[in-house]
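All protein chains of the complex are present and in place, except for one that has been dropped.
== chain A ==
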Amino acid sequence: MFSGWNWVAHGLYVILNICSLEVLGGLVQSCGHIIPESPVLALGSNFTALCILNESCLDFGNIYANQIIWKIKNRVVPKEQYREINRTVSSVTFNDTSSLASPLTCNILADGQIEQNIYGITVTVGLPPEKPRNLSCIVNQLSKLTNPMTCTWNPGRHTFLDTHFRLKYRWPQEDFPDCIPKDVNNSCTIADVQFFVNMEIWVEAANALGKAESDPLVLDPIEIVKPLSPHNLSVNSGILPTVLKLSWENRISAAVMKLKFNIRYRITGDTNWMQVPPEDTASPRTSFSVQGLRPYTEYVFSIRCMKEDGVGYWSDWSEEKTGVTTEDKPSKGPPIWRIIDASHSRASWTVHLMWKALEPFEANGVILQYEVTVRAKSSLSSPLEKYNVSTTNLTLKLPNGTYEVTVIAHNRAGASPPSVLLIPASNSKAPVKNVRTLPKDGKLWVGWTAPNSYVLKYVIEWCLMSNSSECITEWQNEPGNVQGTYLKGDIKPFKCYLITVYPLYADGQGSGQSVKAYLQQDRPSKGPTVQTKKVGKAEAVLTWNHLTVDEQNGFIRSYTIFYKTIDGNETAVTVDPSKTEYTLSSLTSDTLYTVRMMAYTDEGGRSGPDFTFTTQKFGKGEIEAIVVPVCLAFLLIVLLGVLFCFNKRDLIKKHIWPIVPDPSKSNIAQWSPQVPAKHNFSSKDQMYPEGSFTDVSVVEIEADDKKSFSEQDLKPFDLLKKEKSTSEGHSSGIGGSSCMSSPRQSVSDSDEGETTQNTSSTVQYSTVVLNGYRDQTPVQVFSRSESTQPLLDSEERSEDHTGGGDSTTQRQQYFKQKGGQDETSTDRACFERTKQITPANEGDLVGFAQLQISGQSSQPLGLGLEKSTQEAALSDVLQTSTEGQTVRPETVEENPPNPLSSDEMPKSYLPQTVRQGGYMPQ
């Protein structure tokens, strides 16, 4: 602790000593200094500095050279670079000054702890100047007596130091003051120089590290003069229309410099300069006549000069002056063409003559008027017609024929050569061939193959094809020796031009050959709008309109149809551009398709709007293929049915619409069982011998069983019932029972009946052949009646009675008569049971159809009618019975009839009645 305080106290003492020394020595006195003071050092060189301590500091501060520390800025220089020369001098050495920076300070480390600055210097590092190079001078003449000379040079590398450049010049016998550049280090201007004395010129560059001089330039300033351009240029037209005379003043004395000149000129508005041959202006002068100019053309002139021998520099071009040449007569006649309108009359033409205004270089002045001459070639005696017009067209109405038209342009100087156009009666000469076009350099080139004949000239017509505007014809002439030219006009890109080439001969004209062309093509501005014309099951007919010429923007090379289903891939079909319809095939039926169409030019395509359609479910003719055969089959069936019915009409008629004798015309015939031979039923007998009709079945069925029959089974009977009921009014009840269909002939008023039956007989008979039922002996009963009176009614009435009796007994009887064609039922019950017995008679449809049924329970309405009819019939029966024909209703017993009884009366014809389901022979 105590030693620490001693250390601090010692340090303070040293500092106080140093300070006191400084104060004693003066305000700026220090303990040492550095040599050299503020050096300027070359970059890359080595450098050694010395720090020299004052002796006084040694005495009072106990500081020595070995305590010196060198610093660059605040960075301590490594001690390896130090060298203690003696106790008061320390040196530091830098091998490369590029590592130096300011300030370089000399410091002392007092008592090894406190660092104290002794002295510092500023070090400047730079480069010596390089030798200036590329010294060149030019004397820019400012006025007649002022010729400043400007010299420029390359100052060389940057020196990092303040470097001064001086342009030095002298005559051999006289020095001149240096030219010191201002603000720059690479050029200087000497205010005035004298010519014709060689001058030595050089540049001196100097800075703290040295000086350098350029190589001297020895020259006569007259050799590097850029003179002022000639001034006061004037242009005057001469006598000749192709000459203009230029005059000017030179601004450098001819005594000083002899000049040569360049003269350039151009037509006003043109950008290309032409130049007078330099050899024509290689001598001193102040005027020159420029020849070979166009008449009546404004020219712009400019001139420059330089030393005659070519040593030095060209002056700037002088100000431009214009001059106009005088007029000359037109050099050629105006190009002429015509449009012939023959639509109004076949005998005459309307000829629109048109010619182009001459180009300025052809007109050679202001065209005052055109003289048009028209002469008919057909008749030499025809007068020459002249027209003086100031416009460039003339419309004439001429008779058909060949004409020669000449046009002459007039200006103040004279008339042009005539332009001649032959208007032949017809374009019968050879046309050009192979007309083609080619866009080239932004212009449209038209080429053709010349005809074999000599062509005087060609006329190329063209017009822009557009829907919105009419075709305005433009044209141009070309000489007969060319086979191609550029169209001279405002040819627009993306527009279609119709170009026609006509060859003109000395004695006629060839027909025009046309071609369409585009200067530049583009994609169509829109795509075709496609729609369906017809849609089928697997195909669709697409139709579209061609794009208008304004929309095409180029030649339509192809169409592409894209179609797809909603979830399917798109299919593309390329279509010839000439078509407006296409059929898509192999489509899926009943499917929604989206179709669009693209039109392509050489530059690309553009798509039209989408269109959707749905294919049909059935193809064309499919429905017809189904319906027609069905209909035909139906018709065939119907026809067959009709034919069948027609063939069987008698049979059908007999069973469905049997001929019912008119009761009003009936009478009771006298007949007797003893003379059966009188009756004409032998055929029947032969057909059905008595022995063959043996089966009469009686089926007894409980009433409840009726329910087991379905309605379906009963329908045919219903139908028959209806027919029965409707025909019943006319029925006279052939021989009696409705259950008995009689094969016998009956008396009828019907014609049909007359044709089919023997109507002469009034004796009706019926045969009932009964089979036994359930092995019971059948009962054969023959009943006969001579009358067509409605015995049926009496039978039916008896049936009614029987039915009424049966109803109480709940029993029904059914009679089935198997007699080939006849079936007879005597009771309504039999009708109700028909179905049940039908299976037994399936093979005998005729018999089934011939069932005559007396409906009751199933036909309430018919029942009423039947009842009333039956009641009436009953009374009739009663009447007939009183006349000797006994009809006695009896109840048929359940027991089968005695076979013997049937045998006993095989040939008897007795009226019979059925009662209570039975059948009782009488």
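Remarks
We take it that contacts are C-beta pairs under 8 Å (C-beta built on N, C-alpha and C of every residue); 3 or more make two chains touch, one makes a residue touch a chain; residues count from 1.
To be clear about the criterion, contacts and distances are computed from a predicted model.
Hidden from the displayed complex is a chain whose UniProt protein name, among "60S ribosomal protein L5-like", "Ribosome biogenesis protein BOP1 homolog", "Ciliary neurotrophic factor" or "Exosome complex exonuclease RRP44", is "Ciliary neurotrophic factor". Checked against the hidden chain, the listed residues A:N74, A:Q173 or A:S343 yield one contact partner: A:Q173. Contact with the undisplayed chain is limited, among A:A101, A:I114 or A:L145, to A:L145. Contact with the chain not shown here comes from a single listed residue; of A:V76, A:I180 or A:V197, that residue is A:V197. For chain A, the residues touching the absent chain in the complete assembly are 144-146, 171-174, 192, 194-197, 220, 222, 253, 255-256.
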